[in-house]
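Every protein chain but one is kept in place in this view of the complex.
And now, chain A:
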Amino acid sequence: MIILLYDHTWPGMLSAIFEAFDRKLTNCMIRRARAHMPSAFDQDIEVTTNTMKAARVITGLKKKLSADGFHQFYACFLSELHGIEDTLFAYTRLIFSSKDRVEQAFANAAVLRVSQVAKSVHREKHRMEAFVRFRLASDSLFFAEVEPDFNVLPLILNHFEKRYADQRWLIYDMKRNYGIYYDLEKVTEVTLQRTVGVKETAGIFHEEEPLYESLWNDYFKHVNIRERKNTKLHLQHVPRRYWKHLTEKNKL
């Protein structure tokens, strides 16, 4: 089996797909170089990321997919699921070999998988839009730590830029060690040198921050109707893995 290795970036994966088409490979796998374990039975090929080639794949896909369909394709890539590249490759082959739009041919395994994974990624995006909890720092920066299941910061950027247009904010993905920062003008990607954990640094929060956190916790407690307690439903909507960064849940 031939394995195409790429550098984990979006243009990188598209370059790998381009390469596979170029070499007329039908039976191959596409993997991130970083996470790859070489095996004696496979032939590894390192693909150099080429933005021109990537752009050509994008143009082709956009011609054959609706705007939504293309967005789903990108969302699947962001899922970072093991082997999702193979699904996307199979999907791409189907797309380019059919005259008609295939994105709704849900009886095809690749099409259904893409729509399902895109849905999970979208759910995670939506969760992050809900679960980000900003804390006001003394330099008037609103700061939030997150650890999403999928790499959804690129997908939530627009939402936060529109919503919090008049405050500086930073949302930091602790798992993937990068964040998005808004400086009242535009959003940029940033990486922090973390020698000291934020929580250990005393005095970095605004003096009003503890008050509003306790007001929020009070509110959360009092808006609950005890006679209607439903733990199963509660956990279904707010799974435990998100509690760590939720102001109202991490004090418990």
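Note that contacts are C-beta pairs under 8 Å (C-beta built on N, C-alpha and C of every residue); 3 or more make two chains touch, one makes a residue touch a chain; residues count from 1.
In this section, contacts and distances are computed from a predicted model.
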The complex has one chain missing from view, so what does its UniProt entry call it, picking from "Sulfate transport system permease protein CysW", "Putative DNA modification/repair radical SAM protein", "Murein hydrolase (TIGR00659 family)" or "LamG-like jellyroll fold domain-containing protein"? "Putative DNA modification/repair radical SAM protein"
Selected from A:Asp7, A:Asp44, A:Asp86 or A:Glu129 as touching the chain missing from the view: A:Glu129
Taking the entire complex into account, which one of A:Thr48, A:Asn177, A:Thr191 or A:Asn224 touches the absent chain? A:Asn224
Under the stated touch rule, tell me which residues of chain A contact the chain that is not displayed. 102, 104-108, 112, 126, 129-136, 142, 144, 162-167, 208, 211-212, 214-216, 218-220, 222-234, 236-238, 246-249
